[in-house]
Structure formats: C-alpha cells, structure tokens
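Complex shown without one protein chain; remaining protein chains in place.
Each chain gets a letter, A, B and C, in the order it is written, and its residues are counted from 1.
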C-alpha cells in the first residue's frame, strides 16, 4: 500500500509524467522541508510582468530530478558506469539542490537573512535530513559538495550544463511564454557523454549547445533582468529593509511568528550554526508570510513603509531607466529633488525611492567551468574553441548595465 | 505616454500574446479590485494534486477577454452586427465576470461569507466600478445581467458555450497537464454564428462541440472532482469552519485584519448592502491571508484546529473513498469509532474528521440552456437532437457519486 | 563503424527522437522492401483536403516501433516477463505490420490487385525477408500470426489498443491538424498492464481510453470518412478501373513497367503464390507510378479516362452528398440523365461518373476484441461494462452513411 504510493506519478505540463525512481525520493518529497517549496515561487515577483510565471521551486526540483533520470539512462547506454547507489545519490542531490531557498530569495538575502546564501541553507537542510534519514543522504551530500571521486556526477548537479539549468530555462520559458528561451533538453541530454571523468557533449550536439547558450542570454534580458522585474524585486528589497529598520526601533509590525523572528532579530550564518531550531523557523517562511504582511503594512503609520507597500500591492512600480554606464550625479540629483518635493519624505529616506545599481548578463562563463565538446576523433575542446562559433566566443564576455529607479508620480 | 501604456501586451503561454482592445480595459485591469485577482488561484488547492495548477483568476479573466475579441471578429465577419459600444460592453462584462471570487471561493462560500455567492459579489464590484468610472460600465452590466436586447451577447458571457468555459477548460487542462481536457477554442470560435438572436455553432463544427463536451466531462472526473482535490477542498472547509467556531467563542486566532473581520463577524448579503465599506475589506482578502493563517494555526491550542492545519500544510490529506450510493451507517460508524479512539477527540468534533457528501458531473445540461447547431438548411437543432450523437445524449444525464473522508492514520 | 550506423537516430516531429533498439531493426529498415514505404503516403489522397497529410507509411512504421519500445519498458517495470528475444520479435512484427501496403492501398485493392489484401501481401514480404535474414524473423512471424503462446504480444501488434492505432491516430491528427484526434499515447502506454495473458488498462486510465475511442470516432468523421476524401478516393478507384478496362482491350497506356505489369495482367492471391518474382514487381510500385501515369492520362484519347484524370489532377473532384439511407432511384436517375446530357458519355460508362456506396464508422467494436479494464480489485471488465461509460456503450454500435457522387459541372 505505502509501496504503491511511492510509485506516485506527477503531472507536468512540460514533460508529461514525472515518475519517482526511488522510494527515498518519495519520502524526501513528503517531508515538510520539501513540501514548503510548494509555496515558494521559482521566479519571485516575475509574475507581475509575466502573469503565467507562478511555477514553484517544488515543481522545478521535480523537473531536475526527472532530467537526471534521463541523463543517467543516456550515460549508462554509452558505457559510463553509474552504480544504483550513485544514481540514487545524484538524484537526491539534484532534488535537494535548491532546498535552501526562502521566499523571494534574492530580496531575502539582502534583508532578512543578511549574508547567508541559499546554498549554505541548502546544506543545513540536507544535513538535517541526512540525520533524520540515518545517513542515507551521505553519498548525495558528497556529490553535492563535489567531494565524490566521480567528478561528472557533481557536474550533472552543478555546472554550466547541469540539470538545474536545463530545467529552469525550459520551465521559465514555458511559464513566462517567452519562446526565445525554449531549449531542447531531450536533444542535449541525448548528446551527453563522459570523457576523462568530465561531462561532455558529442560533436553533433554542438548546435543544440549554441542554442542553449543563446537561449540563456535571451532569457536574462527578456525575463530575469527584464527592467520591470528588476524594478519589482528592488521594491521588495526596499520594503523588507524598511521593515527591518522599523523593527530595530521596536515599532510594531504585523507578521506571522516566523517572519517576526527574522524581522526583530539579526540572524547570520553563526545563528544557524548555534541554534539548530532556527532552521525550523526558517522552514516556516514562504511567499504567503511576505505577501500577507505587505498587504497589512499598506496602512502602517510609517509613511515610507506604507507608500512602498501600496506601490507593490497595486502594481504601481518604480519607473526604471537602463543605460550602459553609471547614471551621473546631476541626473540623479534632479530626480531626487523632485521626489522629495512631491512625496514630502525626509532626505535620509530618499534611498528608498531613488537609487541606482547594476545588472550583469553572462550567457557563457568559461572562467567558471567549460562546456566540453567531444570531437569525433575523441578529443575534447571548449565550445568557444571548436570551429565556427565566433558568436559563442562573443557571448563569453559579460555585459553590464546600470539602472536607475524612482517613483512614477 | 499613458496612451502607449494602454497598448500593453500580456504574455500568455496559451495564446501567445494578449492585447487590450480598449483603453478602459487597461484602466479596469490596473484597478486594485482587479489586481487582487493576481493573488487568487483559479483552482484553489488543486495544485496539491497537479503541481502546475497555480494559474490565477487574473490570467483567466484576460484569457476570456482575448477569446471574446476573437469571437466578435468572427461574428462580425459573418454579418452579425455588433457596434463598437457593444463590443466594448461585452468585453468588459467577460473581463469582470468572475471579479467577485474570493480566495478558495468554494470553501469560503461555505464558511466566511456564508450564503453569499461570488456572482452576487461580482455585481457589487461592478456597481462600485461603474460608479467610479462614471457610468462607463452601464452597457456591460446590462449584458452581464441579461437585460440587454441582443441576447447572444449575454450568451457569449454566460451560457454552455461562453468564453468563460472555453478559456477555463483550455487553461486548466494546460496547467494541470491533463491532456484529456484540451479543446480547440480556435475551431469552436471559428464555427460560431448567430441565428434568431441566439448563439449557434455551424454544422461542420459539430464534432468540435462533441469533443468540447467530452473534454468537460473528463476534466470533471480527472481534475475538478479528482478525489484528492475533493479531499483537500473539504479539509479547507473544515478548517475555516472550526476557526469560525472558535472565533464565535472569542478565542484568539492569528489573522490579517481583513480575515479577522470575516472570522469574528457574521456577514451575509445584507451586510454587504448595508455597509459598502465591507466590500473593500473583502477586496483585501486573497490566498495569502488564508494560507499564512493556516500555517500559524498549526500550533494553535485547539487540538482539532491544529490537527487539521498540520494535515493541510504537510499534505497529509483525508483518505477518501468514492462510490455510487450513500455510505451505509455501519461503515461510517466503524470508521468513526476508530478515529475517536486514535485521535482522542470529543464526539461532537467528529464531523471535522469523518464525513460524507456527494459530487455531481453534468457534462452537458440541456435544462440550463442548449447548444444550438445551425444546420446547412439554416434551421436550428439542439446538439442532442442532431444525428449521430447518442453519446452526447448519454452525457446529458448528471452522474452523482458519494464520497467518505477520514484521516489516514 | 557499421555498428555506429546502426545506432541511428530518426527525427520525428511527434516523438522527438526515435532510436533503434536492435541491429536487425536497422537492417530491416535499410532493405529496399522497407525503403519503398518512404514513397507511399499513409493517407493516400487525404492531402487533397488536409494539405499537411503527406506523412508516409515509413514514418508511421518507425512510430509504432518507438511506441512498442515504450510499452515493453512499462510492462516489464510492472513485472510482466518479456525476454530480449520476445522484445525483438514483437518490435519486428510491429515494424513490418503494414509492409504489404501498396500505393493508395484502398484504391489498389479495388482494382490492380483485386481481392488481395495488404495483410496477405505483408506476410509474403515477411516470409521473403525471413528467408533472406535466415530465420531471424521466425518469432516475429509467430507473434504477427498470433501463433505465439504469450497472446498479449500479438495484442500489442494487432488489437483495439495496439501500437498501430496509437501511432496512426496521433500521427494522422498531427499532420492533418485536426486536433480532435489528439490522444495521449504516453498516458495510455503508462497505464498498460497484462492480466491473464491479455493486455489491459489500469482503472485510473479509463478516461484516457474514453478519450481514445472518442478521438477515433471523430477522426473517422473528420478525416478518414471526410466527404471530400471519400470523393477523391473513389475518383482514384474509378480511374484505375477504367485504365484496367482499357488495358484489357489492349489499348496503349503510359505506365512504368511495374504498373504496366499490374494493368495488363489479372493478378490474384495465387499469382503471388505461384510466381515469387511478382512480389518484387509489386515492391517497385509506389505513389509516383500512379500519379505520374494519371498526369499523362489526362490527354488520353479515351474520353472517360482523360476526363477523370483531369478531375483528379486539377482537384475538380466529384460533388458528394451524404445521408443516412440509400439514395432513391428517382434522385439518382435525374442526376444521371443530367450528366449524360452534359458530358455526352455513353450510358454504359455512366457508373464512372454517377454512383453511390456506403461508409461505416465503428469507433469501438467489442465483437472484434475487447478493451480490458483492470480494476483495483484485480478483476477485469470490458470498458463498456465499467461504470459511467454509457457514452462508450453508445459508440459500440456502428454508424452507416450512404454517399452519392457525381461531377460538379
């Protein structure tokens, strides 16, 4: 009976059916730590621009695991040895690779859990789960931390061609409706191979990789760094920053107990290490804590907080301008003076309303790790060094843009 | 400038691009009453079974308006006269047809706003908007209320072939990944015509309609009445009922101010009529108010409430059994005794844990209104009377099933 | 090297990639008997109505083999024992199940190879191949002829749920663009099981089967029995019949040598049995022999032949009327008189221009074999006897329609 349940099938608009390869995968998915991902959107506030972008980290995690199953099949069919234990380990590793994400992760890391990355929290969660599952995640953890001898297993979890990227590009493209990001995960996975213990793509798959890199570049400009998305995300950062500032002054703020814990206390990496229960409080947080609070804060007596929250809820976002170099002081000063006059806010709160920063698009980063092409003569080449890819070479240089935000009215 | 903005284009994974046909459509979408629909899922808790089913009433409303634009084009091309004012009116009517939905509407109507239907609240919202927009919604309201002479316009908004059904079947099927519900809205709309002031489908579209009715039937069994979905929805109803019961006893419950208003007070139709501000409080409610409260209630001192909330958050739903007749008393009694013994709950709280009810699937309901087929000889026939559709005739009879819920452990 | 080639991957717009599971599959595909299927369209003249319907029997055969591979995987994962030899046998059997089709098969069976069915020719081809491949097709032939003990293997090749039907419904629907025929082959195959040595569908797949039967019904009315398709096919039958009649009178007709062989000689089942070389001549025939001849016959001195051929090439097809009962003599006579007067053809050639016949749609035929549903209690039920499928029951009765053809002008 419970056996039967573990044969669960998930419906996925993208891949059709997702089946679970191992019982432990079923048990991990059932765990409250993982179930919370059902309430955390993959793309935060992006749905304010692309209304379909409501997919969760839960669904993405299942998707990566599904692709991993296919990748294992392909590699085995080409003679790469992967034991059942390794297959299970790498599947767990990819399933949990993002478990440390909180709600609106990017904004959170700039405010509530200052200086603690989601990767670090992921390992806290995995360690806790490993304890609860009595060491069954040992191998998964080794692979995740790149401490396992077969290096390519880690690359399947984390590299420029990992199952994470394959799924998120496809999934984000699907749900936003931005067809420029569509990639053929099937084709890419079919062309995977292992050479010298490293992942590689067979030569005839070179154009699928070219398309993959271009798709990544276009998704950055059209979705992840879309100017209205950047505007919305920065608004959220400012709201949480202001709330923390008020909390530091012991001012009352409506919040769930879990959110209160992070608003009224300063937590950093060592807090998590010293107090294991803090992880459970963190695990209570999801998108609904943040959004329900912001709705209530719309009528808070602090004018800066309430103004920002009204902007967020009524989708009256900052106006945002982009350019290739930093905005000059006179430009910023003129806008600042205008905002102070109109909003009648104190000068020291101006940074909540007028600010600049930059964004970077780096479609292919050979400095991080390389995408290996396995040539027909059995040698390996970086994709930028294979013939006829000047355009990929061109994309290996990061592009930086500056943005300036200020209220519309 | 603001003109330009009103030419806004929405991305839709289903239709590609959705453009706004009139400036007033843009203004209505910008209104906070409408923006709140961004935070209300179309299918409530269905995503617990189909993880992709996170689409909102906001996106569905845009979709219906998009299909309306196409239907108007098709009907005009066939000689049906529709003035610009009527086209705008019917577009507004469909855009706002569901604006009265609260979060998890079905559960809400059984608890927080007892006895007030979302249709009634929709008209409150539309009246309020009409006032704010100085009568510009007059014609839309007439069409919505079926008080406008050209009857077929109302049928485009509300009938067995309205744009609402066309969009929700397609959209729900798309996001759940249940391909049995896929319909060809393009084909159906292309075959639309008007005869004797009523909507009709041209004869050669008869098989598209057959498929549409079958798709509806299958979506009911596979999604809307899927047993785990029914189980989850009933759990939510029980949670809100228990919370209201505790609130009636003045017991403290964490809640946003808007949710508190509806928990601690009995509101009915006349409350909305007497106190126009109540609508604004209702407009503050969305999915996040409910879900953030339930998470906090997991640790409430009332055992029944906390038990139910833990079940909801950790997805430990009721076990549910289905059969064609009512469950017999001895069966229910045996389960009840078992549950009382294991959960150690007082007998008068048993109905929160063990209960039965029924569901009905009625794919085509000729008693409500008919789907007219326009034959080549220019006569009209109900689809069940057109030749060779015994199977549709078979589907005109509603199918009822009984379900019994009880805790898994 | 040649090994590598046998790992060939076919692109399929429907399934993505099709890989070949066995070397012998590669060798059979390479054989000229199989390569000829590249030049035989799956749906004959249907492309005259649905211009996308140009897919070949070659592609369909690959598709069925692809689905067979998936079905074998699913059944094995549920504990059904299928040896490697059996898997190879059933894959060969499905790959070759239609190899006996000639060009425009339906028309051909009414004219050139009178009374010899494509199934009979298929076995001739398979026997010839088995000889050439030195007995390696023995098991495939046993399965194909239903002489192999494991009966379900034959059902995968030929039954109401065989891989043939699954692929052709999906493929024909895809290429015609008639979305009413779309079925979820993935879902159906995932729900396959074996019980008492017979194929069965697990209970939760019942709605996928309902949709499959409906899709079949709708594809018959909308594509296979589409009235213009019927008109075009009958035109081709009449052309070939007339050509044979002229050939019997030793009148010269342009034709390839292979086509000449079948025009100028009467061949039947025993011709193939007596003269093994006849099969090789038959194997030379494909769509191009027929179409290139018809183009030339447009200017033939026989007026009936040239008139019919002009109609075919210029797509000036018969007008066709459909009704539920036979057309009455007076109606036919009136039209006949009109045609004779206008076309000035001798009365004994009237049947080439005015004729009636009937078509039958039988979406589900429980008399042929049944679609078994495997209930949760492990018992088996025919789908029409499982609960709540009155509409399927309704479809188990064949629907017959009569058509009358005559020239448009």
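Keep in mind that, in the parts below, contacts are C-beta pairs under 8 Å (C-beta built on N, C-alpha and C of every residue); 3 or more make two chains touch, one makes a residue touch a chain.
Predicted, not measured: the structure shown is a model, and the values here were computed from it.
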Among A:80, A:114, A:179 or A:281, residue touching the chain not depicted: A:179
Residue touching the undisplayed chain, where the options are C:62, C:153 or C:373: C:62
Absent-chain contact - pick from C:35, C:83, C:117 or C:196: C:35
Contacts of chain C with the absent chain, listed as residue ranges: 10-13, 16, 30, 32, 35, 38-39, 47-48, 50-52, 54-56, 58-59, 62, 174-178, 254, 256-258, 284, 286-289, 291-292, 295-296, 313-315
In chain B, positions touching the absent partner: 9, 16-17, 184, 186-187, 190
Residues in chain A touching the chain absent from view: 179-180, 182, 184, 187, 207-208, 210-211, 214, 218, 221-222, 324, 387-388, 390-395, 397, 399
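In the analysis below, only the chains that are shown with their structure count from here on.
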Whole-Å gap separating chain A and chain C, where each centre is the average of the chain's CA atoms: 50
Geometric centre distance via CA averages, chain B-chain A, whole Å: 32
Averaged-CA centre spacing for the pair chain C and chain B, given as whole angstrom: 44
Numbers and ranges of chain B residues touching at least 2 other chains: none
